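What you see is the complex with one protein chain gone and the rest in place.
Residue numbering begins at 1 within each chain, and the chains themselves are lettered A, B and C in the order written.
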Amino acid sequence: MRRAPAAVLVALALGLMPAAASAACPRASLPDIEGQVMCLVCGVPLNLADSPQASRERDFIERMIDRCRSTSQIKAALVSQYGPRVLALPDDSGFNAAVYIVPALMLLLGAGGAALAVRWWSSRGGGAPAPAAPALSPADARRLEAEMERWER
Amino acid sequence: MQFFLVMLVLCGATALMASPLIWRSGAAGGKGAEEAALEAAKEAKFREIRDAEHDLRTGKLSREDHQVLDAALRAEAIDLLRRLDAVRGGPAAT
Amino acid sequence: MTLGRACLFLALAIAPTGAIASLYGARAHRRDWVAVGRRSVYALAAVLTVAFIVLEAAFLRSDFSFRVVASHSSHATPPFYKAAAMWSSQEGSLLLWVWLLSLWSSLVLFLTRHRLRELAPYATAVLLGFATFFGALVVFLANPFQLLDPAPADGVGLQPLLRHPSMMIHPPMLYSGYTLFTIPFAFAVAALIARRTDAAWIRATRRFGLAAWCFLGIGILLGARWSWSELGWGGYWAWDPVENAALMPWLVGTAYLHSFMVQEKRGLLKAWNVSLVLGAGILAILGTFLVRSGILESIHAFGGSTLGKPFLGFIAVLVIGSVALVASRRDELRSPEARSYATLSRESIFLVNNLLLVGLCFVIFWGTFFPLISEAVTGNKASVGPPWFDRYTVPLAIALVFMAGLGPLMAWRKTTLAGARRSLQAPVTVALLVVVALLALGVPGRLPALALLAGTAFAIASVVQELWRGVALRRATTGEAPPAALVSVVRQNRRRYGGYVVHAGIALLFMGVAASSAFQHVRDARLVPGQTARIGGYDVRYVRATSRVAPEKVTLGAVLDVSRNGKHVTTVRTSRGYYPSTDPTAGPVGRYFDGDATTEVGLQAGLRRDIWTAVQPDIGAMQRMIDGIDRRFPLAQGDTQGFLLTAVAQRYAAAPPPAVFRLIVSPLVEWIWLGGIVLALGGLIAIWPPPAARRRRAPASSWAARLGRELSGA
Partner (left out) sequence: MIRLRSPVMLAALAPALGLLDLLAYGVFVNQPERGIDAALAAGRRPAAPDLRLPRLGATQPVSLNAWRGKVVVLNYWASWCPPCRDESPLLERWQKKIAPRGGTVLGVDALDVTSDARAFMRRYGLDYPMLHDGDGHSQRRFGLTGYPETFVIDRRGRIAAVQRGTVDDAFMSRSVLPLLEERS
C-alpha cells in the first residue's frame, strides 16, 4: 500500500503510449482474474488474500491491465513470474492429470455400480408383477384399518 | 467458596451416576430389539400403504398396479402385526 | 477458575467410566449398569454446562486472568462480541464442541430410554468415547482454564473480521451439526455391534440425522452470508478447505436422508446406509480436524496447533473400526430379495440422487485434498482453486436440481409411464417457459446458468404441483378452504411435505447461486468525491469521505449515492476499519495502519438484486503525513494519541485522496438466504414430532387385548 503512488507512476509511465488505444482495447478485469489465480504465500485464491505478497501480485495484474493485456496474456505473465502453481486451475500434465481423471472415473464407476444394482434387483424379481397376495380376511382387514387409524391420529 | 462449589458438582455428578445402582428399579420396562424392529417395520409399512394410496390418487400409480401393491402391502402389514403380537406375548390373533 | 478446571477433569473422569459401565451392562445384561452409563451422559452434560457457564462468564466479565479471555477479548470489545469471542478461540470452541455433544447425546438417550434396549448401551459407549477424546483434548492440549499471572490490564481483542452478528450463531450451528452427526454414527455402530441392522436404529435417529443436516446447512449458509456481507472480496463461497469440510458431511447426510427411506420401505441398501452414516460421522470429525490441524491452507483455520497428531489417531480408530465393523457384519447387511423392483420408480431416482451427492462429495474431497496428494506424490503442491471446482460441481449441481424436481413426481415401487408423463407435463412446461423468457429478455445465454435456472424452475413447479394436488385431494374429501386444506395436508404427512418444502428451498437457493454467479457485474473504480462509476445500469457517485475514531479502531469510509437513469435508488456507506497492530516499534498513529484492517461492506440488499460496495482508501497517499506525525510524537499515548488520530481522520475526510471501490451488482443473491430459510422451515416440518396422541403409547398388551375384544365382537 505504501508503494501505491510508485505503482501509479510506473503504470502511468508504461501506460502513456497505449493510452490513446486504451479506449478500444479489451479491458481485462481485476476481479475476474483474481478468481482464477492464487496467492502463493497464503495458498488461497487471490481474491481472498490480504497479504503483502497478494497486494504485490494484484499491483502486477493492474499494471498489466493498464497496459491493455488480455486475461490470457496476464495469466501467462503471472506464470512466467510465479510458475504454473499461480493458476487456480492446475495444468493436466504428469501426475496433475489425476485431478481431472480420478473424479470422472469415480463418477463413471459409481454410475456403473448403480446400474448394475438396478439390473440385479429388477432381474431378481423377474420384472413380472409379484403374484397377487390373497385378499385379507375381513377380520384382518378391519384390524389393519383400526391399527392404521390409531397410528395416524 | 470455589471448593464448596467443586464438591457440590462432584457429589451431584456421582450421585446421579450411581443412583441406578442404589435404587434399583424392579420394573422391566422397555422394549426388546425384536419388538422395536417390528414396530419400525410396521410403521414403515403403514406409511407405505398410505403413500401408495396417495400415489394412486395423484395419478402416479395405475389402478391395477395399486391393487396388486396394496394387497401385498396389507398382507405384509398383517403379518407384521401378528409377529408383534407374538413378541409381546399378548393374545395372538388367531 | 478452579471450578471450571475441576469440571473438565470431572468430565474426563465421567466419560470413560460411563462408557465402561454401559459396555459392562450390555455384555452382562445388567440393566442397572446400562442406566449408570446413560446417567453418566446426563452428568457429563451437567458438568460441562457448569464449565461452559464459568468460561462464558469470564468472557462477559472480561476476566483477563484467563489466558483465552485475554487473547480473544478486551474491554473495548462490545458485549455481544464478548459472548461470541469464546468460540473464536481454539480452546473455547473445543469446549463448545464437547458441550454440545453432551447435550445432544443426553437428548437422544433420554428419548430412547425405553426403547432400543440392545442398542442404547453401545451407542452410549460410542458417544462417551467421543466425549472422552474431546475431553482429553480440552484438558491436556487446549485447556480453556489456563491462568495468566499477573492478569494483563487489557486483552488483545476479538479478531476484527469475526465481528459480525452471524458469528454469534454460525459456530454453534456448525458444531451442533457436527455433533449431531455423531449420534446416527453411534447408533449405526451400536446396530452393527449388536447385529440388529433392521430399521429400528434408523427410525430412532432419523430426527437427529435430519437435525444435524439442518443445523449444518444453516451453519454453512450463515458462513456464506458472513462472507458476502463482511469480507471485502465480494463473494459467498470460495471452495476453501474449511468450507468444503463442512459441506462434505452435509452432502453425505443428504444422501443418507434419502436412501434410508429405501431401506425403510424395501429393506434394500442396508450396507450402503450404514456406510453413509459412518461416513458422515467421520467426515464431521474430519471437518473439525481440518480446521485445527492446519494441514490444508485455508483462510479460516485456527493458527498453529498441536492437535494434529491426537486427531489423526482418533480418525484412524474411527475409519479402521468402521471398515472392520461393516466388513465383519456383511452377512447381516445383505439385503433381502427385492421383489418386483421397477426401474422407473422413486427408488431409482433416489439411487441416482445418492450417486450424484456422493459423487459431488468425492469431487470436493478430491479437490480439497489434491494439493496434499500431489505434494506427497511429486513433492510439488498443485493449486486447485475455484475454477476447478466449478468445472466439476456445476454439472452435478444441475443434475441434482433436476432430480430434486423429479423425485416428488415418481411413485414408490413403480411409476406408470402415463402417470409420469402426466406429472411431468406442467413442470417441464414451466422450465421451458423460463428458458424462453430468459432468452427473450436478452439475458446473456450462458448454458450452465440457463440449465441451472431451468432446473430450479422445474423443481419448484413440481413441488408446487405436488402440494396443489395434495390440497385438491383434501378439498375433494373435506371441502376445506385452500389454506386450511394446505395446513392439514402438510400436517398429515410431515415427512413428505417437509421434504418437498426443503426441495423448494434448495431450488430457490440454486436460483440465487445461478443468477448471482452468471449475471453479476463487478467492477473496480478509482474515484474522488464527485466522480461517478457506472455498473450494471446503476450510477454510483462518490459523495464524500467519512472518518471516525473509536478506541479500538480508526474508520475511513465513503458515502455513495446510487442512482439509475438519474433517479435516486439508495445511499450506501462503506468503510474500512483499521485496528492497531501490537508491534511496539510502530508509531502511535502508524500502528493503526500496519495492523489488521477490515472492510465494512456497503450493502443494499433487495429481492431483485444486491448492490454491494467496498472501499479501499489510499493510505499510501497519507503515508507521509502519518510518518511525520510518528516522528514528531513517537511516544504519544492516551488523549494525545487520540487527538493525533482524530487529526489524521479529519484530514482524510476533508481532503480525501482517490479511493478504490469495488462495486458489485448481483442479481437474486438474496434468494440464497431466503432459500436457506425455506429449507430450514421444511426441515423443521419434517422433524416436528407427530401430535402427542401418536406418541403416547398405550401399553401394548392392553391395546391388543382391547382389539381382541373388538375383533371377537364383544
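The rule we apply is simple: a contact is a pair of C-beta atoms (placed from the backbone, for glycine too) under 8 Å apart; a residue touches a chain by one contact, two chains touch by 3 or more.
Here the structure is a predicted model, which is why all the values come from computation and not from measurement.
Student: Tell me the shown chains the invisible chain touches, ordered by label.
Tutor: A, C
Student: So one chain is hidden, and I want to know which residue out of C:R27, C:H114, C:K309 or C:R564 touches that hidden chain in the complete assembly.
Tutor: Of the candidates C:R27, C:H114, C:K309 or C:R564, C:K309 is in touch with the missing chain.
Student: Please pick, from C:A15, C:I373, C:V501 or C:A649, the residue that touches the omitted chain in the full complex.
Tutor: Once the missing chain is taken into account, the touching residue is C:I373.
Student: Using the touch rule from the top, list residues of chain A that touch the missing partner.
Tutor: 6, 40-41, 52-53, 55-57, 59-60, 80-86
Student: For review purposes, identify every residue of chain C that touches the missing chain, sorted by number.
Tutor: 289, 293-296, 308-309, 311-312, 315-316, 319-320, 322-324, 326-328, 330, 369, 372-373, 375-376, 380
Throughout what follows, only the chains that are shown with their structure count from here on.
Student: Have a look at B-C versus A-B and report the one with more C-beta pairs in contact.
Tutor: Looking at contacts between chains, B-C has the larger number.
Student: State, to the nearest whole Å, the distance from the C-alpha centre of chain A to the C-alpha centre of chain C.
Tutor: 19
Student: How many angstrom between the C-alpha centroids of chain C and chain B?
Tutor: Distance between chain centres: 31 Å.
Student: If I count partner chains per residue in chain A, which residues reach a count of at least 2?
Tutor: 129-130, 139, 143, 147, 151-152, in rising order.
Student: List, in ascending order, every residue of chain B touching at least 2 other chains.
Tutor: 43, 50, 65, 93 - these are the residues of chain B that touch more than one other chain.
Student: So in the complex, which bits of chain C are touching chain B?
Tutor: That would be residues 1-3, 6-7, 10, 14, 17-18, 21, 32-33, 35-36, 39-40, 42-43, 46-47, 50, 113-119, 194, 196, 198-200, 202-204, 264-265, 409-416, 418-420, 422-423, 466, 469-470, 473, 493, 495-496, 700-701, 704-705, 708, 711 of chain C.
Student: Which residues of chain B touch chain A once you look at their complex with the stated criterion?
Tutor: Against chain A, chain B makes touches at 42-43, 46, 49-50, 65, 67-68, 71-72, 74-75, 77-78, 81, 93.
Student: Hey, which residues of chain B end up touching chain C in the complex?
Tutor: 2-3, 5-6, 9-10, 12-13, 16-21, 24-25, 29-33, 36-37, 39-41, 43-44, 47-48, 50-52, 54-55, 57-62, 65, 69, 84-85, 88-91, 93
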